[in-house]
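Notes follow the structure.
One protein chain is absent from this view; the other protein chains keep their places.
Note that the chains are named A and B in the order they appear, and that numbering of residues resets to 1 at the start of each chain.
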Amino acid sequence: MRARIIVAAVLVGAALAVVASTASGGTTATNSITVWLQVDAQAPNWEPIVKAANAAFQKDHPGVAVNVQYQTWGNHLQKFDAALAGGNAPDVIEMGNTEMTKYMAAGAFQDLTSERASFPNSSSWLEGLAASGRFGGKLYGVPYYAGSRVVTYRTDLFKKAGLKVPTSLAELTAAAKKLARQNGDQKGFSPIYIAGTDWYVAMSFVADYGGSIAKQVSGKWKGTLASPKSIAGLTAYKNFFQAVSRASKTTDETRPNPYDVYAQGQAGSMIGPGWFSCCVGDKYKGLTAQFVMPSKTKGQPMPGFLGGSDLAVPVGASKALAVDWIKAYTSTASMTALRGIGNIPNTTSLLGNSVNERAAKRSWFVPTAKNWVNVENGNILRNMLAQILTGRLTVKQAAQSASDNITSVLNS
Amino acid sequence: MSSVSAAPHRSRSRRRGRRWAWDLLGIALFVVMVFPVFWMISTAFKPDDEINGLTPTWISTAPTLDHFRDAINRPYFWDTVQNTLIIVLVSVAASIALAFVAAVALAKYRFTGRKVFIVLMIGILMLPPAGLIIPIYVVLARYGLTNTLTGVILTYLTFTLPFAVWTLRGFILGIPKELEEAAMVDGSSRLGAFVRILLPLVAPGLVATSVFAFITAWNEYIFASVILTDQANHTTTVWLSYFLGTSRNVDWGALMAASTLTAIPVIVFFLLVQRRIAFGLTSGAVRG
Partner (left out) sequence: MRRRRPLSLQSVARASVPYLLVAPVVVVIGAILGYPLYRLVALSFQTYGLPELIQRKGEWIGIDNYRSVLGDSVFWDVLVRTIVFTVANVALTMVLGTLIALLLVQLSAPVRVLLTAGLVLVWAMPAVVAVQVWLWMTNFQNGVLNHVLTELHVGDYFQHDWYASPFSQLAMVTLLIVWAAIPFVTVTVYAGLSQVPRELIEAAQIDGASPLRVFRDVTLPTLKPILLILTSLSIIWDFGVFAQPYLLIGASHVDASNYLMGVYIYIEGYAHSDYGRGAAISLLMLLMVAALSVPYVRRMVRMEDTP
């Protein structure tokens, strides 16, 4: 019996040893760097840009391997936390611009201020994006790429209703109402599909009316959604939504995806990132175009949420190599290629005149508080919008409650 | 005396009539329970416009294999399958081997600390895994086992061993003493008797434990995704999450096709052992 146990134990041990030797281990060699990019960059039209950057880097550093590991947005921060705790964080990491502040405040990144001037195009970095990489007067993140929000619309439906591209919010609302009348027989049709709790659109209205989410007053954060201007913006959003969208009042902008609704022919247009035009289905691909979301002030774009990513160097990484890789990946050539696949480049010198880029001219951003991520995780803004749109609370009540909530979370 | 032969002809046909009603209910239940699985497989064959269509299509009128092609061509598909099979098979084998040996000790020997040990086993089952993610990662980092299949296997063992020990102990306790004593009369050692009598009787229990280890290893996501950073080392659940983890559009057809493909080995495994499982889970417990 004992013999059998020994044999069994040996077999298990051998199996584990085989597994250990065949599985690749983490990179501990000093002649390689690890880069964490999001899986967006693994798309067939994006990956070549990454590979080109690797090649350029390796020309200057022969013998240094580049290990690019693609991450998902769902849990990359948790993996980053674990890696920081375990002492094997990557050398370069892509962070969402709204995720930066928390990690900068916690001291997760190395100071890049002294290298600033050596980054390509750093004198003309897109300010809306570059701001997210700065904290306490120091530079921690290099702007990578941005995206803004535009209106993607059905040219055939607009033509049938005799509509031109609207240049003010009032014109847009009137156009939507006309579309609603024309397509009234189609159950569930939205002239403009907006998900109820799409806070990116709602906060654009707030910004347009001069309001904001929160402001820093002598070191402490104060929620400002209950200010008269913010409330005017929220009320305008409520009225707009009720007139133009048949989407669920409580769901978010991924359930369902607006472009799926559009592809089903259930939307005359939709507000979202520029890349939405990829997925409108074969039927409407040729009948789709985009325009900039207009402000209530005629001729101006409504401030759009400038989404995007930064590249940072975590503590414990090989700084010189990491910086060189970032330089290769954010070179003018690289940025031009990124722009070519529909992104907004990180420098105004390469900005063109596409709808996406014109929309980025007026933008707003989330409060740069280290606890902002908790506001997003707690879905405070989404709940506020759901309460407003379903009528469970008045605009004033919902805004006040959300504002108080935000104040306490940002200061905790 | 069996009552069947004494039953008059009338009640036999009544029983048959009732059976039709039960069968109908059984079929209806089958349809309801299996519907989501059917939906997944059906969607995998639909072209994109049918998937997004406003009215759902039950069975595609123009089935396509494109999604399956897309799924297989996604980066690291075959690597992922290989990794998962390695992890699952080694986890299952190690769980059975280690837990059986420990369960024998707990059931057959009165040594100090055995009660504490068994309570600890069930205690570990009650721990919320979320709390342990980062500490376990830190431990694995110290051993140099992050981003390795071995690290993942060892982590899974800590979940499956307590359940396995707990269950197998119950089985072994359920074996009648007479059988043991009969074997000892032969003159074989106590341990020798256990193995010769025990193993065949506990075999169903071992199958049950291996099923549990299999499900755990196959289904687990959080630890695998945090421990394994290189896509070449990923397991199928982590690989599937990449379909959804992009901030761009989701390819539903490919996701359903990928899910269908990854479910096949599991279904095969279960069909092979399902009769043994049921017997195994209950034969020990009933006597206990």
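Points worth noting:
Keep in mind that, in the parts below, contacts are C-beta pairs under 8 Å (C-beta built on N, C-alpha and C of every residue); 3 or more make two chains touch, one makes a residue touch a chain.
On a predicted model such as this, the values are computed, not experimentally measured, just so you know.
Residues touching the missing chain, restricted to chain B, are 2-3, 18-19, 22-23, 25-27, 29-30, 33-34, 36-37, 39-40, 43, 52-56, 97-99, 101-102, 104-109, 111, 114-115, 117-119, 122-136, 138-140, 143, 154-155, 157-158, 161-162, 165-166, 170, 173, 177, 191, 215, 218-219, 221-222, 236-237, 240-241, 244, 252, 255-256, 259, 262-263, 266-267, 269-271, 274, 277-279, 281-283, 285-286, 288 (touch as defined at the top). Not every partner is drawn; the one left out touches chain A at residues 2, 5, 9, 12, 74, 78, 81, 84-85, 102-103, 105-108, 187-188, 197, 246-252, 254-256, 260-261, 264, 266, 315, 373-374, 377-380, 382-383.
Just so it is clear, only the chains that are shown with their structure count from here on.
Chain A and chain B have CA centres that are 38 Å apart. Residue ranges on chain A touching chain B, taken from their complex, read 1-2, 4-5, 8-9, 11-12, 15-16, 19-20, 22-26, 28, 34, 36, 38-40, 42-43, 67, 69-75, 78-79, 81-83, 85-88, 257, 259-260, 263-266, 275, 278-279, 281-283.
Of all residues in chain B, those touching chain A in their complex are 48-49, 52-54, 75, 83, 86, 90, 93-94, 97-98, 101, 133-134, 137-138, 140-142, 144-150, 153, 189, 191-192, 194-195, 222, 225-226, 229-233, 241-242, 244-250.
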